[in-house]
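After the structure tokens below, expect a handful of questions from me.
One protein chain is absent from this view; the other protein chains keep their places.
Think of it as A, B, C, D and E in the order they're written, each chain with its own count starting at 1.
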Amino acid sequence: MATVKLVEYEAANPAVRKVYDDIMSTRQIDWINNFWKALAVQPELLGRTWEGVKAVMAPGILDPLVKEMIYIAVSVVNGCRYCINSHTAAARKKGMTDEMLSELMAVVGMANQTNALASGFQVELDEAFEDGGRNS
Amino acid sequence: MATVKLVEYEAANPAVRKVYDDIMSTRQIDWINNFWKALAVQPELLGRTWEGVKAVMAPGILDPLVKEMIYIAVSVVNGCRYCINSHTAAARKKGMTDEMLSELMAVVGMANQTNALASGFQVELDEAFEDGGRNS
Amino acid sequence: MATVKLVEYEAANPAVRKVYDDIMSTRQIDWINNFWKALAVQPELLGRTWEGVKAVMAPGILDPLVKEMIYIAVSVVNGCRYCINSHTAAARKKGMTDEMLSELMAVVGMANQTNALASGFQVELDEAFEDGGRNS
Amino acid sequence: MATVKLVEYEAANPAVRKVYDDIMSTRQIDWINNFWKALAVQPELLGRTWEGVKAVMAPGILDPLVKEMIYIAVSVVNGCRYCINSHTAAARKKGMTDEMLSELMAVVGMANQTNALASGFQVELDEAFEDGGRNS
Amino acid sequence: MATVKLVEYEAANPAVRKVYDDIMSTRQIDWINNFWKALAVQPELLGRTWEGVKAVMAPGILDPLVKEMIYIAVSVVNGCRYCINSHTAAARKKGMTDEMLSELMAVVGMANQTNALASGFQVELDEAFEDGGRNS
Partner (left out) sequence: MATVKLVEYEAANPAVRKVYDDIMSTRQIDWINNFWKALAVQPELLGRTWEGVKAVMAPGILDPLVKEMIYIAVSVVNGCRYCINSHTAAARKKGMTDEMLSELMAVVGMANQTNALASGFQVELDEAFEDGGRNS
């Protein structure tokens, strides 16, 4: 199932259970997915990672669905099968349609292509783009 | 400047000029950035790439600024310096503030971390996430 | 099983058998894993790769277990399923506990996150860090 | 200097200063490197990232120098120039010699090669390596 | 089968069918592989991608088999299982033997290794190699 033994709720110590409870209550679900069960081998890693994800994915300036789509984009470039599937599922729950997923992929694919071209030709950065155009 | 000679407007053949003109008119700017000048060595590559970028980045279901942020996310994972800077500049022109960029990076960073963890522990995909949760 | 036909010991020519024998005697095992059987299609590639791995992973200044953990770290970032699993198995044989694997992953995950942040914000290298701080 | 304006100590708000002070006191240095100054645009991101790095890189089961070398390995595969240089500098301060760096790179290079070979031939995972050999 | 519903020929609209027909006639086959069926969710994405692939992989200055091998090389570094397998199959149909595949992988593996070493040591570019040696 993973390179470490997954920690099921029943076998979890209080520190781990507390995180599991917070995951379920925050997400309003009644189960824990394998990712967290693997991290639970080191409760501190579980806790810190969950706190990070919770804070980052909470409503902010960016729309939660937009954040999920950015998460998918990163996962695609990294080729992380678990992450692509789990965040696509999360995005669908937040309203992502097939058309939106398709448009997301069109952008990701195009970016991956032009990244290769810019890198392949070793194109020098235009002055206007230095520091992300901050001073232009 | 690049591993090929950049094609300046003055030296460009009609096919290349036509693309350059379309880039400037579509973006309402009066200059061509180095990326396109490098592609122009093969006019067909220039034309096809520009048509793709134009179609993909045009207003669709997703907001143009959201698309630029997805473009940045992909470029960050690929470590493409040219692309990160040019699309950050493009996103700023479309209204991205420091706070939005910062929130974008928080998501990208967190995704990159959990991608490594899911991959590192070789976590098995939960049934509920199969096919991106399409059948759940 | 692979995109080339795996070369089993029985079907191997003398040059391949010699490498297989050395792998088994060096590792004190009595079987050959699929990776080497795929390389054996080109005996020279098999021999050169094995010699490289044997030399690099032999006891040196760095502890053999530390080397296995570095091997895992690289494999995680590359998302190589075969390599993550085989080197995690090798590290366990050399004494890696769940706690050590977990701490390893915590470092890999954090590095992957800050790599994205440094790249995403295009942070300029501090003078003190130039050439890896060699002259500071 | 970066795609966001770096936050210098003098211009920092109390929340950011507190993190800066902790970085300097933990590391026993009297300056802040650019990475943190870029994150400071979003104090929450700065604080969370620093807390994560501090916890992960603190003495644990793995040796602090080993952790720095793992950090370098990840940064190399990601091609993160800032991170390679800054963590090589950090590792040198913790005692890494040229010979150790060289041996680290030999492992990283070899891993990157065999990752490509295992992936390129799509080698099937041996039963003994499943779940990282956890059940063998 | 994928994170979107695959579009089978029977269920496809005329725009999609036209692309499917062109794929089959160009490749002289009588079936459509899953990749295109996934893209068909957004007919425009399907059409644009197919036109791009058709143009790029058509006979040009480079030999079609060489192009397939380059495609495999990219797919290996990206760790794209679908792409490695499908383009290895395509290359075999164009005449790639086991020996050629093996030699291709030897180059890809060696490049992946020296990429890591050049990046890991942060080797400065020699003057003679600037702009890909264009001016030397």
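By definition in this document, contacts are C-beta pairs under 8 Å (C-beta built on N, C-alpha and C of every residue); 3 or more make two chains touch, one makes a residue touch a chain.
Remember, predicted model here, so these are calculated numbers, not experimental data.
For the chain excluded from display, the touched partners among the shown chains of the whole complex are A, B, C, D, E. Interface note: of E:Asn13, E:Thr26 or E:Ser136, the residue touching the hidden chain in the full complex is E:Ser136.
Within the entire complex, the positions of chain B that touch the omitted partner chain are 3-5, 41-42, 45, 49, 74, 78-80, 131-132.
Contact between chain A and the unshown chain involves residues 72, 76-77, 79, 81, 84-85, 88, 104-105, 108-117, 119-122. Mapped onto chain D, the interface with the missing chain covers residues 79, 84-85, 88, 98-99, 101-103, 105-106, 109, 116, 122.
Convention: only the chains that are shown with their structure count from here on.
Look at the contact of chain A with chain E and you find different residues on each copy: under half of the numbers used there are shared.
Superposing chain B on chain D by their CA atoms means rotating through 120 degrees, a value rounded to the nearest 5. Centre to centre, using the average C-alpha position, chain B and chain C are separated by 33 Å.
One finds 27 Å separating the Cα centroids of chain C and chain E. For chain B, residues touching at least two other chains, in rising order: 1-4, 52, 76-77, 79, 81, 84-85, 88, 99, 101, 103-106, 108-117, 119-122, 131-132, 134. If the chains shown are joined wherever they touch, the resulting network links each chain directly to all the rest.
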